[in-house]
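Excluded from the complex is one protein chain; the other protein chains are retained at their positions.
Read from first to last, the chains carry the letters A and B; within each, the first residue is number 1.
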Amino acid sequence: MMNNLIILPIILPAMIGAILVFFSKSQQIQRFISVIAMTAILIASIWLAIDVYNNGMRVIALGDWPIPYGIPLVADMFATVMVLLSAVIGVCCLFFAFRTIHPDRERFYFYPFYFFLIAGVNGTFLTGDLFNLFVFFEVTLLASYILIVHGSTAFQLRESFKYLAINVFSSMFFLVGIAYIYAATGTLNIADIGRRVAELEQDGVLNVIAVVLLFVFATKGALFPLYFWLPKSYTGPPAAISALFVGLLTKVGIYAIIRVFTVIFHHDLSFTHHFILVLAGLTMLFGVLGAVAQYDFKGILAYHSVSQVGYMVMGLGIFSPLALAGAIYFMVHHSIVKAALFLFSGVAEKITGSTDIRNMGGLLKTHPAFSWLFFITAMSLAGIPPLAGFFGKFSLIVPGLEETHYVVVAVSLFVGLLTLFSMMKIFSHSFWGRQKHSSTQANIKTGGLLITIAPLVVLTIVMGLAAEPIFFYLLDVAHEILDPSIYIESVLGE
Amino acid sequence: MELLMSVVVGVFFMVGTYLLMTRSLIRVVIGINLLSHATHLLLLTMAGLKTGAPPLLNRGETEFSDPLPQALILTAIVISFGITAFTLVLAYRTYKVNKTDDLDQLRGSHDE
């Protein structure tokens, strides 16, 4: 009976999304229901995380069909961390959306698709079946297409068409990869594939499948050289939606890469994981170079999230417990910090009416609280101790040196320096200097908006100060991931 | 039969990819559609063709073909049905708002 707890983070947002459609005319009822629902999802996620930590992995066979024939939902520690993260980001972005989203958008099914997106994201984290992963990917993407085009300005329409075409193309290749895997192993249950791959002695075929799936997930997660769609698609929509996307959507791709390349494709580490490491280095470098050249507030942040995807994948490429723990820590840290920064860009846009940092200036004088909160978050992203970003990078660089991947470590240090540089660029342009906004704009109150972002800022400080207990927990998670037999045995029940 | 299907799938992928890279919006949509057909055929072919009777009980058959790929394709068709409908509407709106269906002119500049 307790196993049914796993479905709550998926089915709750899905049902709430369906219910909210009925109330699309009334702003008040929609907000009321969505606050209650989001809180319930958060509570369910915390409950699930605690339960899995205490009692071990939970597996549920949907429809009571015996595994591996039916579709299982699997909640291991890694998945529950991600589900909890999505709930936290979801709550903060929802409250920010209340204050910034235009009433017309609220009436045009903004909240239903917000919840469908959360349902899809949680589904990808929890599913134990490769085809079901595809289905949840599509649920997430369909909701994201609609949220990204919400408002239909010319810029949004143009960019979201490209976003859609690229994502549909990579989804097709996901199906191709599934077809190959089904032909090679005769099953689609991730744990069962993992077991049969070990018996299959055809590394060539497996490497082909690995590369096809890596292409798919790299497109969704914005890895080099497939990141080109991300910056513009993430600058189009309003800040609340951009923050939600950057916190959750790219993480879905990275999560899938980590899951697939630990349970299934660990037969030929020197090929696959070395390849991933090279991609990680290139992603970091090109992402940050793009950011340095930008003058758009959101554009800089979007390019940075490309570069930081590189760090997460670097942890997988190094493939040691500490590196994986670091990668997961970095994913959590990045979601929180980057969502907060995108929300800050929304605040800055509300004050100055622009997203170009060359049109801003002197915000420190007129909005000191906003400026210092931004400063803390930006420093966390740049990796200044004792904030969370420092421990994320530190825990990737140490195992990198231990495993003698000197080049990628050097790249990551250099990228860290450039990150600091471009964060300072935002700060010196828009917060220092001459005041460029009018005195009426200077009197705009931002307190209500800042309260919704403050939890994220507090979280990044807490994650930095409490890095040691968090890492003990994440090392447990990493050990669980690195030993696929734990996953395989608990799912198949042997 | 598998060989023939592989060739067909290859041709579909080729045409789909070609259309995806053309400049007209509607051709891109058709390209996406063709690619989805190609992947559905590929799924069917990879699981083996004509290995038995249709997977229906109480018909006096003993040898059945694998029902799973058919279930997968049905799901994939439903999804691509939804995506195609959305793509068409989006392409139409893009055309209306930007007043062009030429992707070269939809590229956008850096100063926005």
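By our rule, a residue touches a chain if its C-beta (ideal position, glycine included) is under 8 Å from a C-beta of that chain, and two chains touch if they have at least 3 such contacts.
Rule of thumb we're sticking to: contacts and distances are computed from a predicted model.
**Student:** Assuming one chain is omitted from the figure, identify its UniProt name from "Aldehyde dehydrogenase domain-containing protein", "Potassium-transporting ATPase KdpC subunit", "Cysteine desulfurase" or "Multicomponent Na+:H+ antiporter subunit B".
**Tutor:** Per the UniProt record, that chain is "Multicomponent Na+:H+ antiporter subunit B".
**Student:** Among the chains you can see, which ones touch the chain that has been omitted?
**Tutor:** A, B
**Student:** Which one touches the absent chain: A:Ala18, A:Ile43 or A:Ala369?
**Tutor:** The missing chain is touched by A:Ala18.
**Student:** What does the interface between chain B and the hidden chain look like in terms of residue numbers?
**Tutor:** 56-58, 74, 78, 82, 85, 88-89, 92
**Student:** List the residues of chain A that touch the chain left out of this view.
**Tutor:** 1, 3-4, 7, 11, 14-15, 17-19, 21-22, 24, 60-64, 112
Simple rule for what comes next: only the chains that are shown with their structure count from here on.
**Student:** When the centre of a chain is set as the mean of its C-alpha atoms, what distance in Å lies between chain A and chain B?
**Tutor:** One centre to the other, that is 28 Å.
**Student:** In the complex, go through chain A and note every residue touching chain B.
**Tutor:** Against chain B, chain A makes touches at 131, 134-135, 138, 142, 145-146, 149, 152-155, 157-161, 164-165, 168-169, 171-172, 175-176, 178-180, 182-183, 188, 232.
**Student:** Which residues of chain B touch chain A in the complex?
**Tutor:** Going by the criterion above, the answer is residues 20, 25, 28, 32, 35-36, 38-40, 42-43, 45-47, 68-69, 72, 75-76, 79, 82-83, 86-87, 90-91, 93-94, 97-98, 106, 108, 112.
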